[in-house]
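Provided herewith is a single structure, encoded as structure tokens, for subsequent inquiry.
For this view, one protein chain was removed and the others were kept in their places.
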Amino acid sequence: MALPSYASTGQRVWHYAFRVICGLILFYLIAPLLVVVPLSFNAQDFFTFTPEMLRLDPAGYSLEHYRDFFTNVDWQGPLWNSLAIAPVATLLAVALGTLAAVGLSQSHVPFKRAIMAILISPMIVPLIISAAGMYFFYSRIGLQGTYWGVVLAHAALGIPFVIITVTATLVGFDKSLTRAAASLGAGPMRTFWTVQMPLILPGVISGALFAFITSFDEVVVVMFLGAAGQKTLPWQMFIGLREQISPTILAAATVLIAVSILLLAALELLRRRNERLRGLTPN
Amino acid sequence: MTITKLMGSAALALLPMAGAAFAQDASAELPPCEGCAESMVIMSWGGAYQNSQLKAYVEPYIAQTGIAVTWDESSNEAIAKLRAAQEAGNMPFDLVDVEGPDAQRACDEGLAAEIDVAEVLAPGADGATVEDDFGDSLINDCYVPQIYFSTTFGYRTDVAEWNGATPDDLCDVFDTTAFPGKRSLQASPKKNLEWALICDGVPAADVYKVLEEEGGVERALAKLDTIKGDVIWWTAGAETPQLLADKEVVIGSTYNGRLFSVIAEQGQPVEMLWDYQNFDFDGWIVPAGLDEARMNRVMHFLHFATDTQRLADQAKYIAYGPARASSQPLVSTHAELGIEMAPFMPTNPDNMKNFLVNNIEWWADHQDEVEATFQNWLAQ
Amino acid sequence: MADATVTGGMPAGLGARGAAATPGPMVAADGTPLKASLARSLRRQKMRALLLIAPLLLFIVVSFVLPIGDMLLRSVQNGIVPDTLPRTVVALRDDPAEVPGEAVFEALYADLVVAEEYKVHTQLGSRLNYEMGGASSMFRGAGRAVGRFGTDIYAEQFEDADPALVDPARWAVWMADPAVREALPRTADAYDAWAGFTAELGGDDPAAEELGDVVYAALYRDLASGAQAPGLPAVDVAGFESVSLRDEFIADDAGWGEPAIWDLLRTFSPRVTAGYYLNAVDLQMGPDGVEMRPEGDRIYLQLFVRTMILSVTITATCILLGYPVAFLLASLPMRSANLLMILVLLPFWTSLLVRTSAWKVLLQQQGVINDLLVWAGLIGNDGRLALINNQTGTIIAMTHILLPFMILPLYSVMKGIPPTYVRAAKSLGANDWTAFWRVYFPQSIPGIGAGSILVFILAIGYYITPELVGGTKGVFISNRIAYHISDSLNWGLAAALGTILLAVVLLLYWAYDRMVGIDNVKLGG
Partner (left out) sequence: MQPSTDAFVQFDRVQKSYDGQTLVVKDLNLSIPKGEFLTMLGPSGSGKTTCLMMLAGFETATNGEIRLQGRNINDVPPHKRGIGMVFQNYALFPHMSVAENLSFPLEVRKMGQAEREAKVKRALDMVQMGAFANRRPAQLSGGQQQRIALARALVFEPELVLMDEPLGALDKQLREHMQFEIKHIADNLGITVVYVTHDQTEALTMSDRVAVFNDGRIQQLAPPDELYEAPVNSFVAQFIGENNTMTGVVTAMERDRCVVRLDSGDEIDAMPVNVSRVGERTKVSIRPERVEFNRARFQPGAHTLRARVEEFIYMGDIFRTRLSVAGNDDFVIKTRNAPDQTRLQPGQEIEIGWLPQDCRALDAA
């Protein structure tokens, strides 16, 4: 993209205009996050930048909403609920998803395409439809309003991500490595744990992160399936936006952004590690 | 009918602790609850209202009994939640806070258990019987009223375009020439239709009669059509206060207690327009089919939470009138701000020059069809 | 197989039988046994693969596919009329009159007495109200009224005729006698229903409780039609004062005397109905077959169209904004591209609600964007733009939320276009634009296709964001589905709308699978 020395004026103008346009689009992508963070330090109870804040007057800022977030039962309850639901749903999704992805990566799988389509469908079917269907069905079987109902639903929603990431890793996986392990005398279980698993681990972890964030960020299904005892953080935020309009949700939002950045960093590290390992595999 | 009586006594059979122990003076020590569940899930409205419940009697109750209370803020969707739970055969809620019409529906549909209030609730502190003390608010056999509230308007006091005029007539809401700017109204036919008819020239006493006539609802909607383009529709009570504070709207309807928060607690430049405030009740229903331990706990709690003093206490946190006559003399100042609550109470004579009372039975009967028509109108 | 002998002449090492050159017994020339033996040798592999997949497949089927199937069922299920009014439905079959006669009203009376006890008549009213405004209040009213109908006169007259006829204990004996039951079918049916709810709801012994009026009304009808019951005291009911239930119903609500409600009951008597689907596309079942709904009730086609238009608009905006960014990312060196990629991935990874709430703050009239525009002098303070609670709000916020889903597939396709093509074009004399448009752009179209379908699929089913920023004009069909589930409780219609939406999405999903392949979905870096 470097501008060559023979570029005409028009090319130069376009070159920079293009970058400005891209800059604006990227700004559009990131702007909401830039607004939420400062506003979460608002000393007032409304979603507006006060004149004090704009003057950078310290009086306009406070940690009040963070205090509320970290002490109020209304927020701590949902936070803990989210932390109780997401990891279990993730674990379920990863365990079943990885197993199935390994199965799908084998050479002779009958109805592979159909199975794949079914396994990916929770990602494609609109959430409201999934939520409606689960709401009706789980009501019939007594799972509506229970912890396990929400966990099952979230696991189902997270599974496509696990399948996709793990399958992608397995596509790049050199099958002769498992054959080598077998030829050296390792049984299928041992081969899986000592050779295959360490190598597809980045894919598994990245699938797990996706599954986790899916559950941690999910609001539609949990609102239909959950009862008060399963109120999660996004649900509370939705209530915060709809019912209470309390700026504490901005503090919660900022905390969640921080979590996202951490997860993103983790994913990037994994990607690099994965690339290094891949690069190392001779081919 | 005999059946009803049979059922009434059947419900009571589930309440071994009802009766004698409860007929005592409410101010006495809370009697122990034998055979009671150790936790409760309460469905309510969230926000300032839920907070007033928490402060006035849930926290004191927890302090005395040590039980665990979980809140669910889905009273907006109470009927749907109850239906789903009933279908699932798994009732997660012990106590549900609903408005009058929903209570009527829940009772009609068998979603709510019938309660013999005279047995379960404490008599008034002034010795009045439960029936006398609650009076008209006892709208059906399932309902334990807590408060009456009104739905009314708040407006910003700093709208330049109004040139110093302030809306003091309900119909100013419909007058976008004199009072330009966005309005917020509830995305529900209730109250809006009544107001629209009044401003279309129908006497307040005839509103429900006209609504029931052929073309009555359409007439009200036609009146609403005149401001439809200027309306932001809300579904939660907190939206109008936020919209007013954000200057997104200049006038908006909401529950009077929410406006109290904006004006008194948040100090926003907002005033209230009380003309034709619309009264309604809010109170408890108990889901049908709870097991004995849970039912015992709920009844124990209701006895405590609806006595004269607790209901008066609730009014210290939010500007709603206690449903008991005996509580009203005890309402005084705001618990934290020390503000005199009376001027913010819907029952204050100054605020009651014109008012409507929500016709619960009419709405319970007609909500299905009117709601469908209204939502279709809204979606177009 | 004769040429199998080529190896036959070889000296050392070959198995002795190799020389015999007989073909393997299992393999016939037609190839069928070959398939069979192949299948056998593959069976274990297949079983192992399937065993690995089975737990998840089972899990998804139970936790996800069955619920969706359940929803499909609900969209046609209509058990509520025959379940709540079983006697009326049967009686109506024999009465073709526009407004049926006394027999149907008697059946309706018995049904409603029972339904009122179980408190299910209001649900039926709500259900029928979806089809005909006013049905709900008719059923609620009738439910309250059946207890006040003048049927109490029968009990008094029977008691006057013979006190034994109002003795519950004797009734219990009579009703256990098949001969009596056969002679008095209506009475037996009414007694069973009454005894059922007396025991079930009240927990009482029917043999010790005063009988309901509904039983005596049925007895009167049985006896009036000439039935002779062995064992019962003989009563001549000819002189009895009787009450017309038809008149009672019509007195309670004139609607019962009009054909509309009866048409409706006949239409919805079957257990399976297309009514919800008709409703979902603004049609209804009229007396003359399918017809459009009244003007004011037609909203779903409009909503589907709006959902489509908004989704297309959002997809187009995503292409417009996503293409330059993906192009820049694909053409920058790895290190800087990765850095910029974080700006794309960060919002992707940030809670949907966080982003939506941010847009609420940004877009309102006194919000940041309007403030900036006023400050920049682009608009006057009184001309602030309405950017939220309308379609603009929905488009801005949803484009933001879905943009990464466009950028990521575009980027991965563009990354795969070797720079040599554009260089070749330029070396052949193309200017920058021609080289891009004729050479680069066509190769990036698969990325646009993949991204578009993905964005469109996700957009068409969105719920949360339109709900929060869309006002009334910027909402999608999903919001309507949610409304019918949690507010209007019209679950059948919600299921029908959901099924139609699902069909659209599955069609797109199928197209996506054709075009890109499901397993080629890329997720981030």
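Going by the order they are written in, the chains are A, B and C; count residues from 1 in each one.
Operating definition for what follows: a contact is a pair of C-beta atoms (placed from the backbone, for glycine too) under 8 Å apart; a residue touches a chain by one contact, two chains touch by 3 or more.
Everything numeric here is computed off the predicted structure, so don't read it as measured data.
Colleague: Among the chains in view, which touch the chain not shown?
Modeller: A, C
Colleague: Write down which of A:Thr98, A:Thr165 or A:Thr191 is the residue touching the left-out chain.
Modeller: Counting the whole complex, the residue in contact with the absent chain is A:Thr191.
Colleague: Which of A:Met134, A:Leu199, A:Leu233 or A:Leu264 touches the chain that is not shown?
Modeller: Counting the whole complex, the residue in contact with the absent chain is A:Leu199.
Colleague: Looking at A:Ile21, A:Leu177 or A:Val259, which makes contact with the chain not pictured?
Modeller: A:Leu177
Colleague: Please identify which residue in C:Ala39, C:Ala208, C:Ala224 or C:Leu372 touches the non-displayed chain.
Modeller: Checking the options C:Ala39, C:Ala208, C:Ala224 or C:Leu372, the one contacting the hidden chain is C:Ala39.
Colleague: Touching the hidden chain in the full complex, which residues of chain A are there? Just list them.
Modeller: 174, 176-177, 179-188, 190-191, 194-195, 198-199, 277, 279-283
Colleague: For chain C, which residues touch the unseen chain?
Modeller: For chain C, the residues touching the absent chain are 1, 4, 6-7, 9-15, 17-18, 23-24, 26-27, 31, 34-35, 37-39, 41-42, 44-45.
Definition applied: only the chains that are shown with their structure count from here on.
Colleague: Any chance you could check whether B-C or A-C wins on number of contacting C-beta pairs?
Modeller: Taking the two pairs in turn, the one with more contacts turns out to be A-C.
Colleague: Calculate how many whole Å lie between the centre of chain A and the centre of chain B, each centre taken as the average of the chain's C-alpha atoms.
Modeller: 39
Colleague: Return the distance between the CA-based centres of chain B and chain C, expressed in whole Å.
Modeller: Going by mean C-alpha positions, chain B sits 32 Å from chain C.
Colleague: Just give me the whole-number Å value for how far the CA centre of chain A lies from that of chain C.
Modeller: 27
Colleague: Give the residues of chain C touching no fewer than two other chains, as numbers and ranges.
Modeller: 366-367, 485-486
Colleague: Touching at least two other chains at once: which residues of chain B meet that condition?
Modeller: Only 246 qualify.
Colleague: Going by the contact rule set out above, which residues of chain C touch chain B in the complex?
Modeller: 117-120, 122-123, 125-126, 129-130, 133-137, 140-141, 143, 147, 197-198, 201-204, 209-210, 212, 296-297, 299, 302-303, 364-367, 382, 389, 471-472, 480, 483, 485-489
Colleague: Sort out for me which residues of chain A touch chain B in the complex.
Modeller: 45-48, 74, 77, 135, 138-146, 227-229, 231, 239, 242-245
Colleague: So in the complex, which bits of chain A are touching chain C?
Modeller: Residues in contact with chain C: 1, 11, 14, 18-19, 21-22, 25-26, 28-33, 35-36, 39, 47-49, 92, 96-97, 99-100, 102-104, 106-110, 113, 115-122, 124-130, 132-138, 140, 152-153, 155-156, 159, 161, 164-165, 167-168, 171, 206, 210, 213, 216-217, 219-220, 224, 234, 237-238, 241-242, 249-250, 253, 256-257, 260-261, 263-264, 267-268, 271.
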